[in-house]
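As you look at this complex, bear in mind that one protein chain is not there, while each of the others sits in place.
== chain A ==
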Amino acid sequence: MKVTIKSLWNTVSAWHWDVNEECCGICRMAFDGCCVDCKIPGDDCPPVWGVCNHAFHMHCILKWLNANELQQCPMCRSEWRFKSDEK
């Protein structure tokens, strides 16, 4: 069967990260945007979760953990461990 698609429609797609919070608590930039050091939102600047279920931009939380000996969640001060993606 021959299908002709009339160019009446424009294809549009949207994406967003599946995060409960709107923005990262460290940089206060939207998760669907990117951290202050990045320019392009998307896979290169993903959100990451700790076992405490608090989410931050990967770049933001790594910067914090690298700058401090205590590996604490900035939100709840519990020990920070990355949540493995078992979703």
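Keep in mind that, in the parts below, a residue touches a chain if its C-beta (ideal position, glycine included) is under 8 Å from a C-beta of that chain, and two chains touch if they have at least 3 such contacts; residues count from 1.
As a working rule, contacts and distances are computed from a predicted model.
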The complex's invisible chain, by UniProt name, from "Mitotic spindle assembly checkpoint protein MAD2A", "Trafficking protein particle complex subunit 6B", "LANO_0C04852g1_1" or "UBC core domain-containing protein": "UBC core domain-containing protein"
For chain A, residues in touch with the removed chain: 25-29, 36-37, 60, 63-64, 67, 72, 74-75, 77
